[in-house]
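Just below is one structure, and these are the notes that go with it.
With one protein chain removed, the remaining protein chains of the complex are shown where they sit.
Going in written order, the chains are labelled A, B and C, and every chain counts its residues from 1.
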Amino acid sequence: MCRWLAYSGNPVLVERLLYGPTHSLIDQSLHSTLGAETTNGDGFGIGWYGEGPTPGTFKSTEPAWNDWNLRDLAAHIRSGLVFAHIRAAIGSAVQLTNCHPFRHNEWLFMHNGYIDGFDRIKRDLTFAVDPSLYPSILGSTDSEVLFNLALTFGLADDPQKGIERAVGFVEATGYEHGVEEPMQMTLAVSDGSTLWGFRYSSGGHSRSLFYSTDVASLRVLYPDLETLNELDDHARLVVSEPLGDLPGAWNEVPESSCGVVQKGQDELRPFKPAPPVRSL
Amino acid sequence: MCRWLAYSGNPVLVERLLYGPTHSLIDQSLHSTLGAETTNGDGFGIGWYGEGPTPGTFKSTEPAWNDWNLRDLAAHIRSGLVFAHIRAAIGSAVQLTNCHPFRHNEWLFMHNGYIDGFDRIKRDLTFAVDPSLYPSILGSTDSEVLFNLALTFGLADDPQKGIERAVGFVEATGYEHGVEEPMQMTLAVSDGSTLWGFRYSSGGHSRSLFYSTDVASLRVLYPDLETLNELDDHARLVVSEPLGDLPGAWNEVPESSCGVVQKGQDELRPFKPAPPVRSL
Amino acid sequence: MCRWLAYSGNPVLVERLLYGPTHSLIDQSLHSTLGAETTNGDGFGIGWYGEGPTPGTFKSTEPAWNDWNLRDLAAHIRSGLVFAHIRAAIGSAVQLTNCHPFRHNEWLFMHNGYIDGFDRIKRDLTFAVDPSLYPSILGSTDSEVLFNLALTFGLADDPQKGIERAVGFVEATGYEHGVEEPMQMTLAVSDGSTLWGFRYSSGGHSRSLFYSTDVASLRVLYPDLETLNELDDHARLVVSEPLGDLPGAWNEVPESSCGVVQKGQDELRPFKPAPPVRSL
Partner (left out) sequence: MCRWLAYSGNPVLVERLLYGPTHSLIDQSLHSTLGAETTNGDGFGIGWYGEGPTPGTFKSTEPAWNDWNLRDLAAHIRSGLVFAHIRAAIGSAVQLTNCHPFRHNEWLFMHNGYIDGFDRIKRDLTFAVDPSLYPSILGSTDSEVLFNLALTFGLADDPQKGIERAVGFVEATGYEHGVEEPMQMTLAVSDGSTLWGFRYSSGGHSRSLFYSTDVASLRVLYPDLETLNELDDHARLVVSEPLGDLPGAWNEVPESSCGVVQKGQDELRPFKPAPPVRSL
């Protein structure tokens, strides 16, 4: 169980996203309200696009709530596309290589949820990863394997297709091994200009995911909320749990959906796992 | 806010104390039920008497619940006098030098609570520490200063007197600076053969503290509880919160008390702060 | 024993300063050539001016040479005034609060060297720190106490005077306690626009300190060195040990000197400790 937040919009200081509102992501690291586990203290990570061809990341194995480096960096890094993730480890080691977001070239990826029965199917999943990607698997989480499967199955060309095939493959492999509901996930993926958010689970009872109401409407609802003046009309947050206490500000992502935050009109599409056809 | 456990009795594996019962101290690091803060994830420490003239300690800045070193050490260290402490930092840094138990020669000391207004009176308290002890203050907590004040005021000769004078001095200093209720504490102190436990607060609403019922009576109450066969008749636990779910097994330490677990009959005495008389 | 680097000039990526040249500061963390200790693996820190009213810092207790967060941050943070410090602890704990640079409001401070006999005079020195600054001492190093003494003695109004008085006070206190050569230091101090560098020791055999030749002259010496095209004419580095292998690029700061890198002409001034006059 984990919690995450993704922001796309005009460049803002990361601290406005992480520490600003009541019930902020950092508050949730100590006490979340919608999760099975209420403490997410097994490390954290942020990723952001700014200088350079690839995004920056900062990760730690300590809880986010008392991390002085995170507070300082958040006050000094400004970005228009930010990922943040707090972790509740279920079994795998608390180490930097298990902290999200994961990065591959210009891509960032983070995950809340799990692959059920991972111990039994980890080997099959890992060996389906493209051999050229295999050495770049550095940690031991199901999430990193899922990311590398999606890269193997074409994420860089079509992120939704890549994820649908990866999830389809995980489900097919899980079912073969008698796992009833192999996949539980909310996911965020980005290449630095577009942000994809996914909500899906094999059993149809996915973990929560929300996106923020468009900023223009929020300004009408909350004319006195100063934070809104910092944001341009295209700014959008996608979060595991609503931040702040603002009725009308958050909208649930439907089950089995993919939301796309992009230049032009944002989209909400159906998500359908597509097990890759295996050649004999 | 913190949680702690102290054990005195026949030598047992530390894991039996930390991980064994439901609602164990390690469970409490993630979710405690009697505390203002329910998560105690800002580091931890254990201390034990065994090999060598001084007790051993092991400390970490990471949460106890997922610490693999702690699990391994607890399974391989056997001792008849064990301290364990999980920390919820309120302001001061998460670093090894701020983790309990603190050690001085053969003495161990740990604390749950705080000195209110510590920022304002830290300087006065610290300069009252004996100059020969001053360089051994390595961290930045109120607890370590309190321990060094008690050492300054005679803890090594008479632990209860040393603590009473230290608390009296803290209260007197606090009142001078307008702090209404300077002291909030449960404390454990040991020299390796006797265990002293204290419960006190300036306002008379101290944090919880419990001691275990004598083992002979427990065997009558719970004839099937195998753990009891491992313990001899003189074994005693003192804890912030009851472990397990055993009616009759835990007894509240009264407000303003000092309990003494020792060879022969254990004792429960009144505790009364005694501000040291200052010479002009 | 430590190593440090300070940069003032046009904004550059921090990685150009830390990782670029052969014999870079990161190389020195593993193997330095001019130090008593050749390994500086007991934590590190960077400080930089950019977003916000106060400088950012990032610190770690792990060696710099293999720190993935540092590599990532250095590739994504651009600044025109950067401090970097690698530590070889001599006695005091390896913890974030002991890592340089230290910060107070807009000021950064870092130190290579030591106060000799610190254990004996720490109490007297710490007592002399202004009571309003006292609670902000978070670690246990001589360096942090020296910084707070300099702040007490007027660093914010006149940095050279503040340091001269602090060093004078340290020396006077040390001599009273029979310490023969109390001070050994190279120091860097900045308020975000000017950079002060100091080289001094009570015995007149100070640790090494170098400043870079002006960029215009370097371009004549090394017309093919591409890095120089990134730097403007006012860029200046001050370092514990020369970086790269560039004859003519580095100039030793003389003993008992203060160098000032500033808008307009940089300066090199004599440095003379000035024990503050004590009132009775």
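As a working rule, a contact is a pair of C-beta atoms (placed from the backbone, for glycine too) under 8 Å apart; a residue touches a chain by one contact, two chains touch by 3 or more.
Everything numeric in this text was worked out from a predicted model, so none of it was measured.
Chemist: Going by the touch rule at the top, give the shown chains the omitted chain contacts.
Modeler: Its contacts among the visible chains are A, B, C.
Chemist: Where the complex has a chain not shown, which of C:61, C:97 or C:126 is the residue touching it?
Modeler: Only one of C:61, C:97 or C:126 touches the chain omitted from view, namely C:61.
Chemist: Considering the complete complex, identify which of B:96, B:163 or B:239 is in touch with the unshown chain.
Modeler: B:96
Chemist: For the chain that's not shown, point to the residue among C:14, C:89 or C:110 touching it.
Modeler: Reading the full complex, the residue touching the unseen chain is C:89.
Chemist: Which positions on chain A touch the chain that was left off?
Modeler: For chain A, the residues touching the absent chain are 92-93, 95-97, 119-120, 122-123, 127, 131, 134-135, 137-140.
Chemist: Since one chain isn't shown, list which residues of chain B touch it in the complete complex.
Modeler: 13, 48, 50-52, 56-60, 68-69, 72-73, 75-78, 96
Chemist: Touching residues of chain C against the unshown chain: what are they?
Modeler: 30-31, 38-39, 41-42, 61-63, 66, 68, 89, 93-94
By our rule, only the chains that are shown with their structure count from here on.
Chemist: Regarding the chain A and chain C pair, does the interface count as same (over half of residue numbers shared) or different (under half shared)?
Modeler: Same; most numbers are used by both chain A and chain C.
Chemist: For chain A, give me the residues that contact two or more of the other chains.
Modeler: 68, in rising order.
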